[in-house]
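Removed: one protein chain of the complex. Kept in place: all other protein chains.
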Amino acid sequence: MGDITLNHYLVLSAILFSIGTAGVFLRRNLITILLSIEIMLNAVNLTFVAAGRFFAAVDGQVIVFFVMTVAAAEAAVGLALVIALFRHRESLNPEAFTSLKW
Amino acid sequence: MAFDAILFYVFAALAVGASLAVIGQRNPIYSVLLLIGSFMGLSGLYVLLASPFAAVIQIIVYAGAIMVLFLFTVMLLNVPREDAAEWDRTHPLNRPGVRRLGGALAVLLVLQLGWAVWHVSTRQPVALAAVAPGEVSSVAQIGRSIFTDYAFAFEATSLLLLAAMVGAVVLAGRVRE
Partner (left out) sequence: MSFDPVFFVQIALIVVVFHALLLAAAGMVWAERKVAARLQQRYGPTLTGPAGLLQPFADVIKLFFKEELKPRAADTALFYLAPVISATTAFLAFSVVPFGPPTTLFGLLDRPVPLYVADVNVAVLVVFAVASMGVYGIVLAGWSSNSKYSLLGALRSSAQMISYELSYGTALASVLLLGNSLSLVDLVNAQSGTWLGVIPRWFVFLQPIGFFVFMTAGIAETNRAPFDFPEAEQELVAGYHTEYSSMSFALFFLAEYVNMVTVSAVAVCLFLGGWHLPPLPESLGFVWWFLKLAAVLFFYLWVRWTLPRYRYDTLMQFGWKFLLPLAILNLFATAAGVLYFGL
């Protein structure tokens, strides 16, 4: 306990990133997998903002701004892919999409 | 304990708890909503970090736009809940050898994280509150930085967004015969 240091934020970010990674491995639903990727992106964002605060620089928040733009693009394309895949297979289980695998 | 520290633990608990719940249950619509809860926690942490701009765009962009997109997809597809039996059958990690290795790695990771949590404030005792925030909370300064130092990246993201928009329309739109 006591004062909050940069380390607190870094450890929190590591925990969140691990949760996101676990989600990608454990879940069998494309939407939840995309959500887990968002958790990982957010964990990284937290690191940037905390480091920016520590070094008293705005660059951390600028990078967060860019990460969010990329996340928005990723979500849009990812969800469009999910919709297209769902039309073909009526399922969101990644194991249903194995026609290209041999 | 300082008020800031209490808030840190509250928001951190919200972010971690909601994230755990996101990956911990099988109904995607609840996952989406819980993730919004996690973003609220992160947004609170950004406020504690004297970065209101990051906190607000976290809500506007993530909670207000990206998550709406997810919610729409879940609602429109009427996504079925994940089936436990199917999970057991099809999951690639569900083989004995893989399970043992994965379990060992997971234990290692948890040990590492536990070690980090234990030593969190002893390794670097400078409290963030003691660091001068400088220009961190100035939106004007962020804008100046984006349009000068990061001008190329900014233009590149506009191209990226355009490509994503076209891609999403092409992928999700139905072909008219």
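Letters A and B name the chains as they come in the text, with residue numbers starting at 1 for each one.
Rule of thumb we're sticking to: a contact is a pair of C-beta atoms (placed from the backbone, for glycine too) under 8 Å apart; a residue touches a chain by one contact, two chains touch by 3 or more.
For clarity, every value in this text was computed on a predicted model and none was experimentally measured.
Trainee: For the chain omitted from this view, which of the shown chains does it touch?
Mentor: Even though it is not drawn, that chain still touches B.
Trainee: Please identify which residue in B:L35, B:A63 or B:I146 touches the non-displayed chain.
Mentor: B:A63
Trainee: For the full complex, which residue in B:A15, B:I36, B:L49 or B:A168 touches the chain that was left out?
Mentor: Hidden-chain contact among the options goes to B:I36.
Trainee: What residues on chain B make contact with the chain left out of this view?
Mentor: Within chain B, the residues that touch the unshown chain are 29, 33, 36, 52-53, 56-57, 59-60, 63-65, 68, 71-72, 75, 137-139.
FYI, only the chains that are shown with their structure count from here on.
Trainee: Chain B touches which residues of chain A in the complex?
Mentor: Counting only chain A, the residues touching chain B are 1-9, 11-12, 14-16, 18-20, 22-23, 25-29, 31-32, 34-36, 38-39, 42, 45-46, 49-50, 52-54, 56-62, 64-66, 68-77, 79-84, 86, 92-93, 95.
Trainee: Mind pulling up the chain B residues that touch chain A in the complex?
Mentor: My answer: residues 1-2, 4-5, 8, 12, 15-16, 19-20, 22-23, 26, 28, 31-32, 35, 38-39, 42, 45-46, 48-51, 53-54, 57-58, 61-62, 65-66, 69-70, 73-74, 76-77, 79-80, 82, 86-87, 90-93, 102, 106, 109, 113, 116-117, 120-121, 123-136, 138, 141-142, 145-146, 149-150, 153-154, 157, 160-161, 163-165, 167-172.
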